[in-house]
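Complex shown without one protein chain; remaining protein chains in place.
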Amino acid sequence: MTLSAGGDAIQELTLEELRNKVGTGMEIEDAEEHMLLSMGPQHPSTHGVLRLLVELDGETVVNLAPDIGFLHTGIEKNMEAKTFTKALVMTDRMDYLSPMSNNLGYILAVEKLLGVEATPRAQAIRVILTEMQRVASHLVWLGTSALDLAAMSVFLYCFREREYILDVFEMVAGHRMMVSYFRPGGLWRDVPEEFETAVRQFLDFMPAKIADYEALLKNNPIFLGRAKGVGVISAEDAISWGLTGGSLRGSGVNYDVRKANPYSGYEQYDFDVPLETDGDVYARYRVRMEEMRQSLRIIEQALNKLPDGPIQIDNRKIVPPPRAELGRSMEAVIHHFKLWTEGFNAPEGFVYQAIESPRGEFGVYLRGNGGSKPARVHFRAPSYVNLAALPKLSKNLFVADVVAIIGSIDIVLGEIDR
Amino acid sequence: MGVEQKLGNLGVVTYRLEDLVNWGRTNAMWPILFGLACCAIEMMGSQAASYDASRFGMELNRPSPRQSDLMIVAGRVTRKMAPVVRRLYDQMPEPKWVIAMGDCASCGGVFNNYAIVQGVDEIIPVDVYVGGCPPRPEALLDGIMSLHEKIRNEKLGDWA
Amino acid sequence: MTIGQIALWGLVVGFIMSMVVITGFAYTTLLERKVLARMQARVGPNRAGYIPFPTRTGREKKLLAGFMQPAADAVKLFFKEDPTPAKADWLVYNLAPMLAVIPAILILAVIPWAGKIPGLVPEQYNYFAIVPGLNVAVLFILAVTSISVYGVVLAGWASNSKYAVLGGIRASAQMISYELAMSLSVLIPVMLANSMDMGVIVEAQKGHWYVFLQPVAAIIFSIAALAELQRAPFDLLEAEQELSAGFNVEYAGMRFGMFFMAEYMKMISLSAIAATLFFGGYRGPFVDQIPVLGFVYLFLKIFIGLFLMIWIRATFPRLRYDQLMLFGWKVLLPVSVINFMIVAVFIVLAAEGVFAPIANFFGF
Amino acid sequence: MFEAIIELARGMGITLKHFFQPPVTIQYPEIKRPVRNRFKGRHELKRYDNGLERCIGCSLCAAACPADAIFVEAAENTDEQRFSPGERYARVYEINMLRCIFCGYCEDACPTQAIVLEHNYELSFYDRQSAIYTKDMLIVDVPVNGRPTPQTVEPGVFNRAIPEMENPK
Partner (left out) sequence: MNPDEVIVSEIEKAFPEAIEEVSEFRGERTLYIRKADLKSVCQFLRDQQSLQYNFLTDICADDMLPEFPRFAVNYQLYSIPRNHRIRLRVRVEDPEDGPETVGSIWAIGTWLEMEVWDLMGVRFKGNTSLRRLFLPEDWQGFPLRKDYPLGYEEVQFSFNFDEINAKKPHATKD
């Protein structure tokens, strides 16, 4: 076993060491007869640097344990060393498939801690962009999980459409992925003029593309064979394992943070929460495909009633003054210098803010201690929680099913390890 | 490797051979299918339809290090991942090249902390650094062009 | 011609045809990359080599951009370090790629490339092949294709890697399952033509290709051939997403290239066999008047076969191991057995004259 | 069974449809897709029309940088040797391009619009030393009607460090 790094290490360990190796306390039934396979950290289907330790009886998975931390970045620690605004750039790089959602979660937590609320226009733009991000993230999910089943064209089609969304992000935020566009108290800048036409164009062509993906997968007998009845989890188990997002709704539990605890004005928009009851890979696929359509609905509604007005609150203690004032007002210069060097001070106390990220409930626990830096930031990363159920989902299935299941629970290692 | 050790310095003959070999290496450089973090998504983007690295003969992303020539370290390398990266590098047969894609791989970038290796060149020798966080797919392709430029000036004897 | 002359002739033709097919293999890889790319809204390799073509605007047009890509691949692979893993079985490890390539070339021996071309084909034979007139040609094909599985299995075993072993095991199981269905479907043209000589089978399809007579056999053969080739959606043994690269995970350099070569050469030869058995081989309009056209027709049919394989690869997900086995044993095998029996009964009854009018209609 | 074949054929139809559509690929090194107006690429240090540098060496960009990728060392201006309006100018201005994450905070923080993230994204280096951009590399050329710095100017004209500016688009 030379390919995957860490592979040799298994053979060198004693059984006792092996049992203690991986966090979930992987049990090994038969070390003599069964094969121990180490998938990853460099493996095409682990969606990053996840390592799976698999006990195989032939091709059947007897036991499985995830080994994570290969991407542990120390984001939570690093954010404590930066001001609230500077720490924002770290959240982008956590769940790198949906930086907008991370930004939104963190910014909402900061705003909650400060006790302010963004302007209606800022909120509507936030909704549009996070929903576009949801589509983009689901496109990557669809592409990669289809690629896991070797349907390679879907992957390239999905990335082609995602490119359009990234172009819109570049248009508004100047960066394709790491946008840092939402700022405490509003947005970085107002959206440019061409934004609306670009989004409308996106809304026009996207439904046809989704239909194309479905033509390739939805009723394809090979895909059905790979997805139906694989990785089943019941509603009760899904709740107990803390699954959220598409993985939970695939099991028939109607829980969506956007409906349960609306934020950023989600209560104004009319959309459905797609539900499936089978709890298998196919159900999760159906849920996410439908979610893309619902996101398009939300974007359209938000765009149609996009309010005019300021994009930032008028609080000079939090939001830097507009550039035009700098040359005229001494006070503005002082605020500007103060905010960019020291930042604003947050009151003492702690808040928890949850949003519905593409992967599930993304929660931010934020504690302020009166200073300008967060005293503690903790993220409830949906991928991290969803991953915990993987050993349960893949028990007694085939290696190939494990690959399909990892795709279907839609994990991002950057968020798991943080 | 093979022939080049035996050839030595034969003047014109090796000069021509050198050109041929370097041409082959630049046009059929198979990257190892290996992504770490955010940059990996942009790396996938550079493989995808809009930028299409396959134009340079690079779409054969080999999952096995044995069959790959180029390692694109796409993303932050953590202390836990560092031995793995080195091991993968060691498993690649010569000739091999490394591109440190993005800030984190090049020098740690914004993650200046306990968990991240401050630059993958602490573990493996890097040929080209590509700046950006993450670099656009075009920027990665530009890095690959720079690497091609470097390879064109390589002498066969250097590898022997 | 004497035996010696025929043998010499066979060697020369064999050498030429092998060279043609080896070049063809290289360009099949390019074809696959290009066609896949276009199906995925991409361009595909276009930097290695082009033919400059001046245009009036001054900027030269690049014709056939990328046509040297296979050469670049080959040069790179030749000059790549080629290590043998420390714990691998040295002999078997090095033998395996050859075992994979040789059968792929051997199959070419019995494929009839064209009809009787005066001056090119010895007069006692009716068609152009490396070994014309082999009266057990179909058996030869079946025998040789099943050898090639050893290359894969031994490669998997000798590499001393878990992924490779899993790939090897999958390969052997898959080959055995699909071999049966393939053999049974191959027998149907044999029965219809009443000969195992490929040339006779082609000539027997004059006017009516066997695909119209026996579409079931043709479909089973295509599916089984895909599985034999380990092509998508049956490419389980090198399933990238599950087993990294499967059996060839430890191979580097040209030894890895040889597995590539084996796969693509088998693609060509199995397309040729399918064309020969079911699609009238080298036959086509005016081929009797101008026998050289036979080459063109066969190449065209091979090309269509290759395109279909690539198209399928671009579209479908991969089957799971158990589904693959189930499909082979529970669907393909029974269907092909029943089909085989029906055809056998019909032929006997036809020989007895029961279906004389119908049989006459079909030209038995 | 029949439906299954129809579905398989439908999928193949989609790929075939794409086969006959033109590819979306941009042939990068030859054709460069223009980036969007707001794109944050390599920085440039701007000058005024008369050739004076905009940067006043206030180090606000360095303070705002989340990656600490900017290093500024200021020195005093005099009217005989004037680099920028106001009291001070940046004697040393360096950006470590491999640390920079192109978030644009420096641009937002700059009180004089001196540092601007422009549209160049082609940042490939053979070694880490060359990724450190010094002031000479960052600063733009002197405009046509301007004079190179340091300039000798009349006293009392360029006292004002922070100019009148418009909100960025």
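Residue numbering begins at 1 within each chain, and the chains themselves are lettered A, B, C and D in the order written.
Methods note: a contact is a pair of C-beta atoms (placed from the backbone, for glycine too) under 8 Å apart; a residue touches a chain by one contact, two chains touch by 3 or more.
Not measured: the values here are computed from a predicted model.
Every visible chain touched by the undisplayed chain in the complete complex is listed here: A, B, D.
Remark: the omitted chain is touched by one listed residue; of B:A53, B:A74 or B:C107 this is B:C107.
Of the options A:G115, A:P207 or A:P307, the residue whose C-beta touches the omitted chain is A:G115. Although one chain is not displayed, its contacts with subunit D can still be listed: residues 67-69, 71, 92, 94, 96, 99, 128-129, 132, 134. Residues of subunit A in contact with the chain left out of this view: 20, 22-25, 68-69, 72, 74, 76-78, 81, 112-113, 115, 237, 239-242, 253, 255, 260-261, 349-352, 354, 361, 363, 365, 367, 376, 378, 380, 384-385, 388-389, 392, 417-418. Mapped onto subunit B, the footprint of the missing chain covers residues 79-80, 86, 107-108, 112-115, 118-119, 121-125.
By definition in this document, only the chains that are shown with their structure count from here on.
A centroid comparison over C-alpha atoms places D as the chain most distant from subunit C.
Note: centroid distance subunit A to subunit C, computed from Cα atoms, is 45 Å. Chain geometry summary: the mean Cα position of subunit A and that of subunit D are 29 Å apart.
For this pair, subunit B with subunit C, the centres built from the Cα atoms lie 35 Å apart. Looking at subunit B, one finds that residues 33, 48-50, 52, 55, 63-64, 66, 110, 112, 133, 136 touch two or more other chains. Residues of subunit A found to touch two or more other chains are 2-3, 43-44, 89-90, 153, 156-157, 160, 178, 216-217, 220, 222. Taken as a graph of touching chains, this assembly is fully connected, with contact between every pair of chains.
Interface of subunit A with subunit B (complex): residues 2-3, 5-6, 41-44, 48-49, 69-75, 77-78, 89-90, 93, 96-97, 140, 155-157, 159-160, 162-163, 166, 176-178, 413-414, 417.
Residue ranges on subunit C touching subunit A, taken from their complex, read 36, 39-42, 85, 87, 160-163, 166, 170, 232-233, 235, 239-244, 249-250, 313-323.
For subunit B in complex with subunit A, the touching residues are 32-38, 40-42, 44-45, 48-50, 63-66, 75-76, 78, 80-81, 83-84, 87-88, 91, 110-116, 133-134, 136.
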